[in-house]
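Here it is, the structure, as structure tokens.
Apart from one protein chain that is not included, each protein chain of the complex appears where it belongs.
Let's look at subunit A:
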Amino acid sequence: MTPQQLLDAAAVLLTTPSPTMRRCWQRACASLTRVALEQALDGYWKRVEPTAARCPMRHQLLALSAVAGDEVTALARSAWYGLCRAVHHHTYELPPTVAELHGWHREVTALLALLDQPPR
């Protein structure tokens, strides 16, 4: 699946969650969005700097600011760390709200558009 397809699937979950998913659709949605982000970055590195694609995400995000600039990095960081928190189980925290999921979805969508532009 392309990052865009993943985002679309996440968007469907956001608007019409399947009843069979009960209470886990939020995490599913967050996961899909996060995978979209990962794949988008992966695709970007493959075009720009293939070696970075295999690095841990922390390193990728550090490298991103050197290559793609502050705006892109800020978006990626905000979405990535937010999604990480949402995806991983935290004992005392509830699943993310629809609004939050919308927010990350929007951020990743914006990021995709920025990453598709030719590198500086």
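Just so we're on the same page, contacts are C-beta pairs under 8 Å (C-beta built on N, C-alpha and C of every residue); 3 or more make two chains touch, one makes a residue touch a chain; residues count from 1.
Here is the rule we go by: contacts and distances are computed from a predicted model.
This complex has a chain not shown, and the name its UniProt record holds, of "Selenate ABC transporter substrate-binding protein", "Nuclease SbcCD subunit C", "RNA polymerase sigma-70 factor (ECF subfamily)" or "Cytochrome c oxidase subunit 4B", is "Nuclease SbcCD subunit C". Touching the missing chain, out of A:A9, A:A28 or A:L62, is residue A:L62. What subunit A contributes to its contact with the hidden chain is residues 49-52, 54-56, 58-59, 62-63, 65-67, 73-74, 77-78, 80-82, 85, 93, 96-100, 102-103, 106.
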